[in-house]
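Encoded as C-alpha cells, the structure appears first; notes follow it.
In this view, the complex is presented without one of its protein chains, the others remaining in place.
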Amino acid sequence: MNNEELKAYIESHYGSQLTYNEAGKYDLLFEVDASNLVTVCEKLKNDSELLFDYFCNLSGADTTERFEAIYNLASTKKKIRLDIKVILPHENPVVNSVQTIWPAANWYEREMWELYGIHINNHDNLTRFLLHDEWDEGFPMRKDWDAPDFIRFPDL
Amino acid sequence: MSNLRTEEFDINMGPHHPSTHGVCRLLLTMDGEKVVKVVPYIGYLHRAIEKICENRTYAMCIPILDRFEYVTAMSCNYVFSLAAERLSGIEVPERAEYLRVIMLELNRIASHLIFFGTTAMDIGALTPFLYALREREYIMDLFEMTCGQRLTYNYIRVGGVSKDIPNEFTPKCRETVATISDKVEEYKRLLNGNPIWKMRTIGVGKLDADLALAYGVSGPILRASGVDYDLRRDDPYSIYDRFDYNIPIYQNGDVYDRYMIRLDEIQESCKIVAQALDQIEDGPIRAKVSPNFKPAAGETYTRIENSRGEMGVYLVSDGTKKPFRVKARGGSYPHLQLLPEIATNCMIADLVAIFASFDVILPEVDR
Amino acid sequence: MGIIKKLPVYSEKIPGGGIVTTSVEQVLNFAQAKSLWYLLFGTACCAIELMCTGASRYDFDRLGMIFRASPRQADLIIAAGTITKKMAPRLRTLYDQMAEPRYVIAMGGCTIKGGPFYYDSYSVEKGIEHIIPVDVFIPGCPPRPESLLEGCITLQKQIQQRKLGDWQEK
Partner (left out) sequence: MIAVGITVALKEILASFGLSGGLLSVVTYAILASATFGLLSVLALFLVWWERKIAGHMQQRFGPMRNGWHGWYQTLVDGLKLLQKEDVRVATRDKVVFFWAPVMCFIAAFAAYIVIPFGDGLIVADLNIGILYIMAITTFTVISLLMAGWGSNNKYALLGGMRSAAQVVSYEVPMVASILVVVLYAGSLSTVDIVNSQAGNFLNWNIFRVPYGPLAFLTYLVAAIAEANRTPFDLAEAEQELVAGFNIEYSGMKFAMFFLAEFINLFTVSAIAVILFFGGWHGFEFIPSFVWFFLKTFAVVFLLIMIRWTYPRMRVDQLMEFAWKFLVPLTFLNIIIAAIFKHFGWYWEL
C-alpha cells in the first residue's frame, strides 16, 4: 500500500475522525480530536487492512499558542507508516493515554508530561524520571521556559 | 525449611555500576539471589539535546546529535540529514549515497563489536572484550582517515558528506572488512561451543514476538524474536536496494539469539561494504546547500535501521534557519522500558546478561 | 597514615632528617604515581574512549593502571563524560567514598565547562570543578586515547612532585 492508497483508504474509512494535514512531508499526517484519540488508535491497530501494531514515537511540541502531540505509528506486517497529530490548548492541556493499546507509549507519555506539562489521563505511573528529583522550575521544553542559570546561545 | 522466615531486600544497581553501561539506575527487589522486581530509573544523562537543537542552525545540529548516540554517531548524522533532505527535497549525489552507506555499515560493525565485547564481559569472559575492541580500532582508523574523528564524526551533512575519502581508504577498507568477517568466525569459535556460555545464554531472557511488538522493540532484538522487520528493506532509504545481503532472523528471542544475530549482522554489513566499494564511482559528494539552509515548512518523522534498532528523528521546520522541533528517538528507549517485563523472577546474573543483550546505550535513552 | 603525615614534624628536628623526609617522600610518591587504579566511571561519549584506552592498542595496564569497580579501592576517578545535575550528587558520593589519597581527571569538554552542552541546556552541570577538586583537565570532545594517556602521565608527574602530607590538605 503506497501513500496515495493509504490516504484514500483512511479518508474513506476514517474521514469523520481523521483530517488530512499537508504539513507532513514524507509520510501521511492526519489530525485527530483529543477526545477521539483512543478510539481511533484502537481501530487503527485492529483494522485488518492497516494493522498499526508498532508504536514508533510520540513527541510533544509547543508552538507557543497551542500544544501538539504527534504519534508516529507503523505496521510491521503491511509495511506502512502514519502520523497522527493531536492539537491541545495551551492552557491546561490534557490527552488520554494510549498505553492500553501500545504499552510502549508509557514512557513517551511520561516524558511528554514531564517536559511539556501535558497531562496524561489514565496513565499508571506519571512520575518524574528525566529531570532530577528536586526539580521545581516548570516544564523546560516549553518555548517560553527560562531559569536563572539557563544560558541561551548567542543569537545567530 | 519452609517455615524459615525470609525477607526481600532492595538493592540499588547503579547509577554507577560496571554492567549498566553508563548511568542507569535499576532498583532491584531481591529475594536472595532472585530478582523479584526491577524498576529502571533513567535521566542521569539527560542533556537536553532536543532543547539545544531548537536554538541552532541545521548544520550546527548535526554535531550535537552526534552525542545523542555516540557509538553509532554516523547514524545520528544520517538520520538528521535525511530528515532535512526529505523536508526540502534535496537530491543527494550518487557518490555521497555510497559513501554514506559505507560509513553507516562500518559504524554498525563497530557498534556490534562493542556489543559483543561488553556482553561477553558482563557474562564474565573478559578477553573477548579486548578482541572486539582490537578489531574496532581498525574501523576507527578508517573513520579517522576520512573525517579526522574517532567517535563523533559530523561527517554526513545535509546534502551529502563533508569530505571525500582519501585514495588509500578503499584498499584499507577492503582489507579491514575481510579481516573482521574472518574474526567473527573466530569469535563464534571462541564462545559458541563453550558449555558455560551456552548455559548462561540459551533460554535466558526469552522475549516473544507479541510482547516485543507491543513494547516497540526494534532492530536486532525484534529480529531475534522471529519478526522479520528491517527498515533497510521495509521502509527503504538510501540505496540499500542495490546490494545483495541477508537479514538474519532467529526465532527463540533469548540472550543467545540476540548475540548470534549481531555477529551475523556484522558479516552481512561486511558484505554490503565490500559491494559498495565495488560499485562506487567518481562524482560530486555534496549537493549545493547553503550554510544557513532553510528547508520548507513542514514536518516529518524519519527513521533508519540503526545497530540498536529504529533510530528516528521527528523534525519540524517552520521555514527559518533553525529547526522548530527536533525529537530524537533511540532504539534503546523502548528496550529499557521492556526490561522489567522479562527480567523479573530471574537471577541477578541473568539480569546482567539480559541487560547486556539489549545493548542499551544510555544517552540514547536520556538524550 | 598518621605516622607518615607526622614524619616531617619529627624528622626535621634531628640533624639530617630532611634527607630522610625527602627520600621517604620520593618512594611514597613514586608508589602512588605508578599505581593509579582508576574507578570504572563513565557517563557518556568519553567512556567509550576510556574503554578503548584500556583495550589492546593503548593499554592502560602498561602504566600500571587497572580498573576497580569499587570506589574504595580506586585512587583515580576519570570523570569521562557529561555530568548532569542529576548525576552530580552521585559523583560527589563516589568521590567521598574513595580512600585518600585520591585524584581526579576531568576528561573531555563536558567536565571542564559543559562542552557542547554549555548553552541552552537546562540539565547539564557546567563543569565538575565545583563538585569535586580536579587535578588534570583533558580537553577534547572526546579526547583521543593518546590525550588521555598524556593526561595520566601528567598526573603521575604531578604526584611525584608532591610534598609529604600535601594530599591530606586537599
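Per-chain residue numbering starts at 1, and chain names A, B and C are given in the order in which the chains are listed.
Keep this in mind: a residue touches a chain if its C-beta (ideal position, glycine included) is under 8 Å from a C-beta of that chain, and two chains touch if they have at least 3 such contacts.
Here the structure is a predicted model, which is why all the values come from computation and not from measurement.
*Asks:* What chains on display are touched by the one that is not shown?
*Replies:* Output: missing chain touches B, C.
*Asks:* For a quick check of understanding: of C:68, C:92 or C:113, which residue touches the chain that isn't displayed?
*Replies:* Touching the chain that is not displayed is residue C:68.
*Asks:* Which residue numbers on subunit B touch the omitted chain?
*Replies:* Touch set of subunit B with respect to the missing chain: 9, 11, 17-19, 33, 120-127, 130-131, 134, 191, 194, 196-197, 199-200, 347-350, 352.
*Asks:* Kindly note down the residues of subunit C that lie in touch with the hidden chain.
*Replies:* These residues of subunit C touch the chain that is not shown: 1, 4, 27-28, 30-32, 34-35, 37, 55-57, 59, 61-64, 66, 68-70, 72-73, 75, 97, 99-101.
Throughout what follows, only the chains that are shown with their structure count from here on.
*Asks:* In graph terms, nodes being chains and edges touches, is this line, ring, star, complete or other?
*Replies:* complete
*Asks:* When I count C-beta pairs in contact, which pair ends up with more: B-C or A-C?
*Replies:* B-C
*Asks:* Could you tell me which chain lies farthest from subunit B when each chain's centre is the average position of its Cα atoms?
*Replies:* So the farthest one, by centre of C-alpha atoms, is C.
*Asks:* Measure off the straight-line distance from the CA centroid of subunit B to the CA centroid of subunit C, and report it in whole Å.
*Replies:* 31
*Asks:* Quick one: which residues in subunit A touch 2 or more of the other chains?
*Replies:* Expected reply: 130-132, 140, 152-153.
*Asks:* Residues of subunit B that contact two or more other chains, please.
*Replies:* Only 43, 46, 48, 51-52, 54-56 qualify.
*Asks:* Mind listing the subunit C positions that touch subunit A in their complex?
*Replies:* The touching residues are 84-86, 118-120, 122-123, 126.
*Asks:* Show which residues of subunit C lie in contact with subunit B when the two form their complex.
*Replies:* Result: residues 40-45, 47-49, 51-52, 55-57, 69, 71, 81-82, 84, 86-87, 90, 94, 116-117, 119-124, 141-142, 144 of subunit C touch subunit B.
*Asks:* Quick check: in the complex, which residue numbers of subunit B touch subunit C?
*Replies:* Interface residues on subunit B, with respect to subunit C: 15-18, 22-23, 43-48, 51-52, 54-56, 63-64, 67, 70-71, 114, 129-131, 133-134, 136-137, 140, 150-152, 362-363.
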